[in-house]
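Pasting in a structure now, in structure tokens, and then I'll have a few things to ask.
With one protein chain withheld, the remaining protein chains of the complex are depicted in position.
And then chain A:
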Amino acid sequence: MMRRLFNRFFVVTSLFLSSFGLATAQEHTLDGQETHQEQKEKFNVGEMIMHHIRDDRGWEFAHGVTLPLPVILYTADRGLEVFSSSHLNHGEVYNNYKSEHGHLYRVNEAGEPLKDVKVYDFSITKNVASLMLSAILLILIFRSVASGYAKNKGKAPKGLQSFLEPIVMFVRDEIAKPNLGPQYEKYLPYLLTLFFFILINNLLGLLPGGANLTGNIAVTLVLAVITFFVVNLNGNKHYWAHLVKPTGVPVALLPIMIPVEIVGVFMKPFSLMVRLFANITAGHIIILSLISLIFIANNLGGSATGWGISLIVAPFTIFMNLIELLVAFLQAFIFTLLTSMYIGSAIEDHHEADHGIGYEGPEAH
């Protein structure tokens, strides 16, 4: 349901964006089949944007410069198979496999897809490669920071250590401590990992040719599910009691409130997942759309118009990139903050989770 809704929304958006391209393509139909094909390939904005924000089998740094990545497949009959993604370029068939819009199918000799063969795709895609890169970067960076503490023991921090220390302390003092109280040390490693993982992947995603990792639903889903488990496995009796008997709610409203509370348990991580995914993906779409304007103008009014428009578009793109830089920090902060707030609400000891709207009377506070 949700997926269909979003797809429809996306189709509408991409239709709107590519309407210029389509219009011109239609104008040029008379010029012949070849030109028509070329124009259509050049100016399909929706396709271009989707190509950039989606996962990919190879890592395309620039047009035509692609790093092939390993394809890892598991099928019940053939077991594990590993081969380079370059074999599947342009819809080629390799080992009876064919890639179509990112999905791998087993095909028969005639090239028809065999729908009954289930293919489990564990390929190192562009996103997985970027994920590994970010993990290695994080480990290298924080190993060096940690060794800085051993080396500069009792001295002022130096270099990378002094750059990252305020951020670590920010996570500890502004995110973990106020929300988690005295038990913050137990959850601090998770919050720090979460914050720096999201931050570095947001920033890597902003680089030209970078993968849109934190704008991928699978990644945000895993993060949200981990948060869900951390919150619910650590929830104390107040948390669960609040779920089935919200304080300060009249008995008549309980049939409504209990389902709302239970939905809330799942809605919290769901909102985390969608928020990060949508923010990062939307940012990428906006920047790509702005850049597409140049090509649309080029197509409409020739290269002079394209150059003219680019002068207007470039400042906007720079501005958007700066906004995205802000968003990269902001979303890492928000995800971590909300996670710590959810954990905090699940582990807090006192019973006043109704934030002062209950019927305890003035003497209770």
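Rule of thumb we're sticking to: a residue touches a chain if its C-beta (ideal position, glycine included) is under 8 Å from a C-beta of that chain, and two chains touch if they have at least 3 such contacts; residues count from 1.
Methods note: contacts and distances are computed from a predicted model.
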item: Undepicted complex member, UniProt protein name, chosen from "ABC transporter permease", "L-lactate dehydrogenase complex protein LldG", "Nitrile hydratase subunit beta" or "ATP synthase subunit b"; value: "ATP synthase subunit b"
item: Selected from A:Phe83, A:Tyr190 or A:Phe270 as touching the chain missing from the view; value: A:Tyr190
item: Option touching the unshown chain, where A:Asn179, A:Asn216, A:Asn279 or A:Thr317 are the choices; value: A:Asn216
item: Among A:Asn44, A:Thr125, A:Asn202 or A:Asn299, residue touching the chain not depicted; value: A:Thr125
item: On chain A, residues whose C-beta touches the chain left out of the figure; value: 2-3, 6-7, 10, 50, 53-56, 72, 101-103, 120-125, 127-128, 131-132, 135, 138-139, 142-143, 145-146, 149-150, 153-154, 165, 168-169, 172, 185, 188-190, 192-193, 196-197, 216-219, 221-223, 226, 281
